[in-house]
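First comes the structure, then the notes that go with it.
Of the protein chains in this complex, all but one are displayed in their positions.
Labels run A, B and C following the written order; every chain starts at residue 1.
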Amino acid sequence: MSSKQLNMVQAINSTLDYALSKNDSVVLLGEDIGRDGGVFRVTEGLQAKYGSDRVIDTPLVELGIVGMSIGMALNGMKPIPEIQFQDFIFTAFDQLVNQAAKLRYRSGGQFNVPMILRTPYGGGIKGGLYHSQSGEAYFAHTAGLTVISPSNPYDAKGLLMSALEYEDPIIFLEPKKLYRSTKVDVPDEEYKVPIGKASIVREGNDLTIVTYGSMVPVVSGTVEKNKIDAEIIDLRTIMPYDGEAILQSVKKTGRAMIVHEAPRTLGMGAEISAFLAERAIDYLMGPILRVTGPDTPFPYRLEDYYLPNERKIMKAIGKLMEFR
Amino acid sequence: MSSKQLNMVQAINSTLDYALSKNDSVVLLGEDIGRDGGVFRVTEGLQAKYGSDRVIDTPLVELGIVGMSIGMALNGMKPIPEIQFQDFIFTAFDQLVNQAAKLRYRSGGQFNVPMILRTPYGGGIKGGLYHSQSGEAYFAHTAGLTVISPSNPYDAKGLLMSALEYEDPIIFLEPKKLYRSTKVDVPDEEYKVPIGKASIVREGNDLTIVTYGSMVPVVSGTVEKNKIDAEIIDLRTIMPYDGEAILQSVKKTGRAMIVHEAPRTLGMGAEISAFLAERAIDYLMGPILRVTGPDTPFPYRLEDYYLPNERKIMKAIGKLMEFR
Amino acid sequence: MTEVFNGQEEKDVFMRAYSSMLLSRMFDKKIVTAQRQGRVGFYTPTIGQEATQVGVSMALNPDDLVYEYYRDVPFMIHRGVPVEVLLDQIMGNSEDSAKGRQMPSHYNAKAQNFMSVQSPVATNLPLAVGAAYAIKHRKENKVVVTTFGDGSTSTPDFHAALNLASVYDLPVIFLCENNQWAISLPVEKQTKVEIWKKAEAYGAYGVKVDGNDFVETFKVAKDAVDRARSGKGPVLIEAVSYRIGPHSTSDDPSKYRSEGITEGSEKDPIVIAEKRLKDLGYITDEIIDKMKSEAKRIVDQKFDEREKIPPPKPESMYDDVYKEMTWIIKEEKGDAL
Partner (left out) sequence: MTEVFNGQEEKDVFMRAYSSMLLSRMFDKKIVTAQRQGRVGFYTPTIGQEATQVGVSMALNPDDLVYEYYRDVPFMIHRGVPVEVLLDQIMGNSEDSAKGRQMPSHYNAKAQNFMSVQSPVATNLPLAVGAAYAIKHRKENKVVVTTFGDGSTSTPDFHAALNLASVYDLPVIFLCENNQWAISLPVEKQTKVEIWKKAEAYGAYGVKVDGNDFVETFKVAKDAVDRARSGKGPVLIEAVSYRIGPHSTSDDPSKYRSEGITEGSEKDPIVIAEKRLKDLGYITDEIIDKMKSEAKRIVDQKFDEREKIPPPKPESMYDDVYKEMTWIIKEEKGDAL
């Protein structure tokens, strides 16, 4: 089985290339994705290969990009819109919440919206307030949307492959900080990473750390470096999250924490914590802790203080380990 | 001290009247709020009294209503925009999330947005998918916004009075089901209900039920009818919620549940539960339960099955009371 | 009359149009009455907009797509949507194709190529543009019609859709049903410019027509559809009519307007149609009366029949959020029942 060392941008690019080559109904659309190849170069070369009718440069209007994609998806196509930065998706939020998410339901199952909305999200590139947001909770709170965030090139390809056959709208959140941070072996052939299944990045016995996206390497690095016997769960799919995997792990370790970049209040950590508070309380030795971005907008110069890091994670681990 | 028996619509109307009369900088704006008096009649009579320049009928564009209000607020005015149904606020979501909520922060505190955005929300009027949504979690997750929801005419006036002097953007969520459901004694004079403080609707020892808005009477009714020794907390301010009041109560009762209409996943119940799982775990006898709307869009004909009701609340209470 | 039809053909087509308008009118009256009687929860009357909708409908092929809005009963009836389908939706019963989930007046009819109606106005427009893109992509010979009111021209979605359809030369007919009111806001306060003129800002073709006259509307729509179908890009039709009724059964227009066009007056689309058909010798007062009572009879009978259908089962509420029910929803379903 052949494979290549790819970073996440390359893994996504090659999967989009595959999708375009296999199925004429697949189209990409977004701002600067064609000639320019996307501001992060994720769609580089694809317009030259498939033409400007299938890799479509759009005017500057997110609600139009999303709305058009929904219309395409309702009519036998598989649109893969790109929103240049997730921060700009809010101008299209009504189309997502009130159209994409509700069409299957409101039509009694007659219509559905097989669209994959890709967008880079999160911090780590010194983008300040408007090029760093982690909005996954907005989407995950919206019944009808499926929310995915890969933490490495292998999963990025595998999840995108699954998304291609998925029949409901997906918000595919690409942690921009990880776009080029590492290369891993990515098989040339088709393979799928299932939607809705977490991965146990590392087994461990002392505590369970639930995380996803850009925080996976931060958590892993911290745990390895400090020789913590932690079980690390990478959600991969944020909604529906893999409750079973979390529950199994916490029953084993008796301690739980959640790490994400997004602001704490009503971030995914709240949901995971509430999920455990509902059904794992008997197994818990101590509190459920959250290490997250604070409830402030995302600052430019102080980005490093904003993001969860080794120090903050170790502080929480220390606190958790007091309980036995 | 004189007072009148008022329903919530009347209490809000009279407070808006007071605000307009006291301060020329106060303006109301929205769709159909002037000649028509608002689709729920909340602004009835105010345009006739204060003119169409201060009680402004706007074209059909929520983002314009919100954007204009922000501009007014930045320039010495106190705008009170109305969004006809909260369901339609998503077309203005970017203005809320990326402008209103972030202006103070991004300008280093130089600019602020003293706007009170009023909007009816929630179910109970057979409005189906698009006239019933409870979106408070979207707002509460957005750092910079303050989210309020009164559960009775007295609080509606008192909270609105506080909002008039508040210097940051407020999302004032009016539970439309309660607009005319009861009348209570509302003092004619000025008084304030503080922002950020919950009210203990009923003291009790066996469990703590945290709720707000339209669910307050449902919870109260259930508890009274079934003679449950529950402490009922009405948040009144959803963000920042009154953590201290919740914590005190749960330390006393040892049992906690949260009731709201909004979908469960990442609804306010998740945050309250996570808050308790972080710092009250030692006091808890059992799990923290959530009785909420399900993670589906809001159905028309089956509205009564969708909403939390006595049966569902009692089922959860029963489950909680097993733990001692 | 028009160069499109020969004699008998024209008669058939016009009579069918009139018959649809009549049925819609009877339907409207019935539902408004039923709402007052508490037999229906809510309704947005269509009275006054029959000619606009039927006129445009006449210009379409059955496989053309329609992204309609909540006031398009006559449009749907004329394209063959059975009255039962509309009634089941309004009642939200267990035979409703949307399983009773949507508020009344939020129809859908997949068989006749109507999309499902949403409430946030004009947000159907960008979807219609995407549909047209798919059509063009597959080189199908179809057009897409999308409808909305005068108030809806102020929305973000109107702007986005008109620009995108123009930039990509897509076969979309934007039908603005200008009934001169957006709830309580008259169109003069909505915008300073005539709506058809807004097409110019995008490089689309704009045209205005008397939306009270089904023949005029048909002719303009025919041109527009031909244009779009032949690849000349989108058209914005402003069909001017009048909202004879209240905005909805919850609305009281006496709060904000004095009477404009009234039912049965000379600008009533039904009256105009009758005059035209009489002038053409296609119809007599006697025929009219018979058709009216027949339409009324059908509506009454179907209403009574559909009213007996039970509501959907509670557990159906949890279906169709996703293709496969998530474990989360499964648990919520289990908890609740």
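Here is the rule we use: a residue touches a chain if its C-beta (ideal position, glycine included) is under 8 Å from a C-beta of that chain, and two chains touch if they have at least 3 such contacts.
In this text, all values refer to a predicted model and were calculated from it rather than measured experimentally.
Give the residue, chosen from B:Leu63, B:Leu129, B:Ile232 or B:Ile313, that touches the chain omitted from the document.
B:Leu63
Out of C:Ser19, C:Ser94 or C:Thr191, which residue would touch the omitted chain in the full complex?
Per the contact definition at the top, the residue touching the missing chain is C:Thr191.
By the contact definition given up top, give the residues of subunit B that touch the hidden chain.
Touch with the absent chain occurs at residues 27, 53, 58-59, 61, 63-64, 66-77, 79, 91, 94-95, 98-99, 102-112, 143-144, 146, 167-168, 196, 240, 243-244.
Please identify, in ascending order, the residues of subunit A that touch the omitted chain?
Residue positions of subunit A that touch the missing chain: 31-32, 34-37, 39, 57, 59-61, 63-64, 87-88, 90-91, 126-131, 264-265, 294-297, 299-302, 305-306, 312, 315.
Just the residue numbers, please: which parts of subunit C touch the chain that's not shown?
The missing chain touches subunit C at positions 154, 156-160, 163, 166-167, 189-193, 197-198, 200-203.
Heads up, the rule we're going with is that only the chains that are shown with their structure count from here on.
Quick one: point me to the chain whose Cα centre is farthest from that of subunit A.
C
Find the geometric centre of each of subunit A and subunit C from their Cα atoms only, then give the gap between the two centres in Å, rounded to an integer.
40
Please report how many Å separate the Cα centroid of subunit B from that of subunit C, as a whole number.
Roughly 36 Å separates the two chain centres.
So how far apart, in whole Å, are subunit A and subunit B when each is placed at the average of its C-alpha atoms?
31
Identify all positions of subunit C at which a residue touches two or more other chains, and write them in rising order.
Correct list: 101-102, 106, 118-120, 123, 156-157, 321, 326, 328.
Can you tell me which residues of subunit A touch two or more of the remaining chains?
Residue numbers touching two or more other chains: 91, 94, 98, 102, 105-106, 143-144.
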